[in-house]
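The complex is shown incomplete by one protein chain, all other protein chains being positioned as in the whole.
Moving on, here comes chain A:
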């Protein structure tokens, strides 16, 4: 028991001494985990870049369960961290619940939406995922020889359907007869971390003729990319640049510049401008990845077509339907 008491004492002492310097930013990762090679890792990279460039320091926490969301927010706000940056759509309601209690703290919700009228100290950063997905959908349809391409989503939420819908629209724009097979891994947060199911979904889609598969599924996507590489077909990564995971086997990655969003939020610090910010192709918030690992896979025609579409979308000549605007998709049935 003395050992136990001592351990407890040490932990308590550590916790006390770790009290923060004022006005450092804080970062809360969603359940996918800090190093998911994808969405949350992009946030981490942005924070690291900020820390390196400014020499500042920040605190972060990986959530383990739904119940910790509000707790983590309150803890950071009470310790004086500012701004408190969070990733994932699930953080919006906890933020809406606590924001009024800490009017001097700025909260940032990436992927979430909090009404700026009600909570003036919250910045909601949204991405136009449908536009980025449209571009990789075009590339997938061009790279496909079978005319069938696949999509594997993580948890079945409107955001992931937004990816799928943009992807299908892009594919149909290139090849109106293209078949898009869309599958979701599950309906619970466990769906973000089940590579075994990801593999099975990829295998099922391959057997139905898919030869390019886009995985928007966090850790589950690693299983999809692995199986695609094993079976000799192409895959498309998501959020972070995942081309390096299987060089020559990953066609491209749909980039979502969460790192830029985090970096800019931290740079602005306590003077952060709140409200709603949408990062699309024009703001370079979304895009596709091109590097040495996939240079051989992306032909000049492909690149020209995609860049042309990109210009059109930015100029407003081409509208990509956003699934979340009316919960339906013209190019894909769920």
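Basically, contacts are C-beta pairs under 8 Å (C-beta built on N, C-alpha and C of every residue); 3 or more make two chains touch, one makes a residue touch a chain; residues count from 1.
Here is the rule we go by: contacts and distances are computed from a predicted model.
J.: Considering the UniProt annotation of the chain absent from this complex, which name among "3-isopropylmalate dehydratase small subunit", "Radical SAM-linked protein", "Response regulator" or "ABC transporter permease" applies?
T.: "ABC transporter permease"
J.: Among A:49, A:74 or A:203, exactly one should touch the missing chain; which is it?
T.: A:203
J.: Could you tell which one of A:132, A:150 or A:223 touches the chain left off the display?
T.: Here the residue in touch with the unshown chain is A:223.
J.: One chain isn't shown here. Among A:194, A:211, A:239 or A:259, which residue touches it?
T.: A:194
J.: May I ask which residue of A:42, A:77, A:245 or A:313 touches the chain that does not appear here?
T.: If we include the chain that is not displayed, A:245 is the one touching it.
J.: Applying the definition given at the start, please give the residues of chain A touching the unseen chain.
T.: Residues 33-37, 41, 156, 182-184, 186-187, 190, 193-197, 199-201, 203-204, 207, 219, 222-223, 226, 230, 245, 334 of chain A touch the chain that is not shown.
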